[in-house]
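Showing chain A:
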Amino acid sequence: MRKRTLGFVALGAAASLFLSACGGGESDSDGGQSAGAGFNAAESEIVNPSDATGGTLRYAMSSDVDSPDPGNTYYGYNWNFSRYYARTLLAYNPEPGENATELVPDVAEALPESNEDFTEWTVKIKQGLLFEDGSEITAQDVKYGIIRGDFNGGALAQGPSYFAQKLDADPEFNVYESSDPLGEFDAIETPDDHTLVFHLKESFSEFPNILITPQTAPVPVDADRGELYEQHPVSSGPYKFDGDYEAGVGLNLVRNENWDAETDPIRRALPDSVEVELNVNQEEIDERLLSGELDVDLGGTGVGPAMHSRLANDESARPNMDNLFSGALRYVNIHTPVIEDVACRQAIMYAANRDSMHRAWGGTLGGDIATNFLPPAIPGSDPELDLYPSEDNTGDLEAAQGKLEECGMSEGFETTIAAREGRDNDIQTAEALQESLARVGIEADIETYPAGDFFAQYAGSQDFVRENNIGMSVSGWIPDWPTGYGFGQAITDGRAITETGNYNTSELDDPEINALWDQALETEDPEERAAIYGDIERMVLEQAAILPVVFDRAMFYRSAELTNVYFQPGYAMYNYMALGVDRG
Partner candidate 1 sequence: MASTEPVVRVDDLRVTFPTLDGDVRAVNGLSFEVPAGGALGIVGESGSGKSVTSLALMGLHRGTKASITGSIEVTGKDVVAATDRELRRMRGNDIAMVFQDPMQSLHPQYTIGDQLVEAYRVHHPKASRAQARKRAVASLERVGIPEPGKRINSYPHEFSGGMRQRVVIAMGLMCEPKVLLADEPTTALDVTVQAQVLDLLDGLRRDLGMGLILVSHDLAVVAGSVDEVVVMRHGEAVERGDVRTVLSAPEHPYTRALLAAVPRVEVSRAQRRAADRAERAERERGVQRAEGADAAERGGFEPFTPAAPAAPADGEAPLLRVQDVAMCFKVRGGLWGRTMDFWAVKGVSFDLHRGETLGVVGESGSGKSTLSRMVMRLVEPTRGRIEFQGRDITHMPERRLRPLRKDVQMVFQSPYSSLNPRVTVGDAIGTALRVQGERDTKKVRLRVQELLERVGLEAAHYNRFPHAFSGGQRQRIAIARALILKPKLIVCDEPVSALDVSTQDQVLKLLSELQDDFGLTYIFVAHDLAVVRQISDRVAVMKQGEIVELGDSDGVYENPRSDYTRSLLNAAPLLDPDEARRHRAEREVARAAL
Partner candidate 2 sequence: MLNYILRRLGAGVLLLAIVTMVTFWIFYVLPRWAGVTPEGMAAMYVGKAPTPEAIAATVDRLGLDQPIAVQFLDFLRTLLLGTEYTFGRETVECAAPCLGYSFTTNTPVLEQLLNRLPVTVSLGFGAAVIWLIGGVAVGVLSAVRKGSVFDRIAMSLALVGVSLPIYFTGLLSLAFLVHTWDLFPVPRYVPLTEDPVGWFQVMILPWVTLAFLHAAQYARQTRAGMLETLGEDYIRTARAKGLSERKVIFKHALRPTLTPIVTIFGLDIGLVLGGAILTETVFSLNGVGKYAIDAIVAKDLPVILGVTLLGAFFIVLCNLVVDLLYPIVDPRVRIAA
């Protein structure tokens, strides 16, 4: 269990990188549809569809990539991007709209099949796939890619560790200390060159979801140079490295002649080459996007704050803008051990002025008001669900007063809201909440704590929360994979609670909810699972452990020269594999 939590710690770090734009965004018009493809056009349709090939697709990012090594990365943009040269077992459905997060085979021949209790999964891979050097991709290569990513003695620390958590293997196994890693590691079997059999510790019906991670890309044993593999990963996709990756500087991709388009439904491979410039100023990136000197901001978190406020006030730019879900839920934890009575927590749910908290996130352009728990792209999510309704979302003070009386605190009570230092949106959310709670006599102080240690030492520390009467904390969460489990288990399963670094910060520990999570992992049908997640959603809200604030949106500037642009909610950004350029 310890390991599993750590995996999510990394995720938390990733989530914390979502910089949301502040200010601006008050204008509510949908913008003119005359020029450009239209405001938010790429959210649900393909903008600028084209089969034209050629040209160089130019990416840039304001930081370095965590690593181009597919086995050592945990950022959505990189999972999206690395597919240029690293084919994974499964992939998201390459089409816009509702079915975008469905899983489809990539290296795999078909979707995996499991045994009765979902503890053993079998995947067949396509025949005749080639590495960039012309050698054939085998099941052993895929197996090696997976195990080097999770069993490496800490050498490749940045990737997720789903396989280490789920596979029935010795967690201390280290590929670099084994003379025959493929032979010694038996939790994945390769009965022949095109079959993989995974043995899990426990039932895991959502196992296919983790087969989209770049770790499932094939890596030849002989090519593995540990941490140095990132300098020149061996390509299985349509592009290969031209020269080495230069840390902090950039990388260049050119066509891989040994890739066969026929085998690949995922990648359009339209440009002739792809280049990435790293560590470019965010302001500079945004300027270049607008002036056409750059095609895509690789980070996929939208434009920076300066450009955001500029675009928000520029109606003429609307047709080239997309206002896309970041995939995250912004919410307030209501700490169950501190505010023990569920009625008191419900009073908070009623009293909260969602409208003013929405404004803290920049209003319409900043995101959608959240009344439910699961982000809209997740099956089972019910955006219409609103257990604590009020007129204009400004709060139902009467109902709140009633709940306070019910929990014996009719005069209100005193508590503290924790927020991360320097996160303006979080702090403004706390302030809006403070104001709305004061209307029913709940006096809340706001305390800010260092963002880097927020969960390790402050809001995520059980002792700290109790000692300082911290009744609420402002937080945010994005899914590892777009299912209810991938999103909500870590923050609502009672068994995920830890003493420090606790992401189930409300410390919700409801036996019924816990049981539902287990049940979901033993349910095969995705639709049935979605129904279970819907139940969990309702129960979490009934328990008033999480006060949803917004499903926030980021502002993307869509270059007019880009073709086949559409939103992939699985990565919460454009689907990079479809993009082409048309400089005409």
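Candidates were picked such that all candidates are chains of the complex that A comes from, given by their letters.
Please note the rule applied: a contact is a pair of C-beta atoms (placed from the backbone, for glycine too) under 8 Å apart; a residue touches a chain by one contact, two chains touch by 3 or more; residues count from 1.
Note that the coordinates shown come from a computational prediction; the quantities given were computed from them, not determined experimentally.
Although all of 1 or 2 belong to the complex, chain A touches just one of them, candidate 2.
Of all residues in chain A, only 6, 9-10, 13, 63-64, 66-67, 74, 152-155, 157-158, 161, 175-176, 224-231, 246-249, 277, 279-281, 283-284, 287-288, 290-291, 293 touch candidate 2 in the complex they form.
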